[in-house]
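As you look at this complex, bear in mind that one protein chain is not there, while each of the others sits in place.
Take a look at chain A:
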Amino acid sequence: MVVAEVLGDGSALDAGNTAWMLVSASLVLLMTPGLAFFYGGMVRSKSVLNMMMMSFGAMAVIGVVYVLWGWSMSYGSSVGGLFGNPVEQFGLKGIFESTPDGYVYAMSEGLPVIVDVGFQVTFAIITVALISGAIADRVKFGTWLVFTGLWVTLSYFPMAHMVWGGGLLSGDGPFASIAEPIDFAGGTVVHINAGAAALVLALVVGKRKGFGSEPMRPHNLPFVMLGAALLWFGWFGFNAGSAYGATGDAGLAWVNTTTATAAAIIGWLATEKIRDGHATSLGAASGVVAGLVAITPAAGSLSPLGSIILGVVAGVLSALAVGLKYKWGYDDSLDVVGVHLVAGLWGTVGIGFLATETGLFYGGGVNQLVVQVIIALVAVAFSLVVTAVIALALKATLGWRVSEDAEVGGIDLAVHGETAYETIQQGSVIKEVRA
């Protein structure tokens, strides 16, 4: 088995950890259809299919792109600390080899690397899908698909490399001399990255027709709650899976994830009750996501008590932030900025206060806080610039918007040739069966 020595670290298979990582990967994949329901319920009934299709479109494009150059750009040999060499492991070269005795897999600390590929691709998919909430009801499906491929390549893979692949923002980067940056499961790579991109897209694509004047209330709140529940469930793979094993660390991440999320629901609902008079179901579902986002980077370095503080603050901050789009006049339709960017920033920076080893509140001084602020700001700046370039290039070429008629009449019918609901029998007959 000469090949096995060439591939990876040659460690023996740890079946328990590998089983947990396969389950985790599957859980994280479920988050994207969950997100489709979360977002789909929040739009009007005439555009629910398009909203859900944007998530499924992200699954389609990135599921393919990831094995081609995504893995290699994230975890290949570093090019200037910014991204991995896309050619080096193109098509998962070197991850496994075919031999006359069967396949041989590269190993990394007891885990076949191919399992890590499966785990990572699901993160890339959900990150891009998150952005779609900012541009609901009005975007050409083809332009969206092209965007997903470009953005994951130019923004997500480099960020994953910088933070997790030994790049600029990792423990091997220049800032580690102050303190080792902490991003357990993707506060910078996933949520700040997607949230900043959402802000850019909302600005470049422009407002929905009638934004701020016509009612655009969620058409199916039970969908929103179903989606939030699926996201929460899938997030156990996201956070507890990021412990990379069936370990106590995974258990701590699981408990922190649930605790922070519960606290964020309370924070969001209390804010609503005081300001608007009612604790709403949409607020509870939104609080779930705000809490999950905030605990994502922090799940491995906080105590459950710290998670309560992190979560409740996330719920309050995001509940207050979602109204800003009306004040500032940008149509981030489903509040990707207010939830993912705001809670992602808070979670990443909050580590500097609440980390049990290095946090300010635990006597760890300010170094961790400084590093967390730095990596958060670098992530925001990187995503803003890269997304602006992609978004403006697409605006000048393919164009982002569907026609006004299509938008007003409903993008589901105009773009997909379908409607989600048959409200009254419309007397349709089968005209032709294509086989």
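Note that contacts are C-beta pairs under 8 Å (C-beta built on N, C-alpha and C of every residue); 3 or more make two chains touch, one makes a residue touch a chain; residues count from 1.
By definition in this document, contacts and distances are computed from a predicted model.
This figure omits one chain of the complex; the name its UniProt record holds, of "Metallothionein", "NADH-quinone oxidoreductase subunit J", "Nitrogen regulatory protein P-II" or "Tryptophan synthase beta chain", is "Nitrogen regulatory protein P-II". For the chain left out of this panel, the touching residue among A:323, A:365 or A:399 is A:323. Remark: the omitted chain is touched by one listed residue; of A:116, A:183 or A:335 this is A:335.
Among A:215, A:363 or A:417, only A:215 touches the chain that is left out of the view. Annotation for chain A: contacts to the undisplayed chain at residues 215, 217-218, 272, 275-278, 280, 282-283, 286, 319, 322-323, 326, 335, 338.
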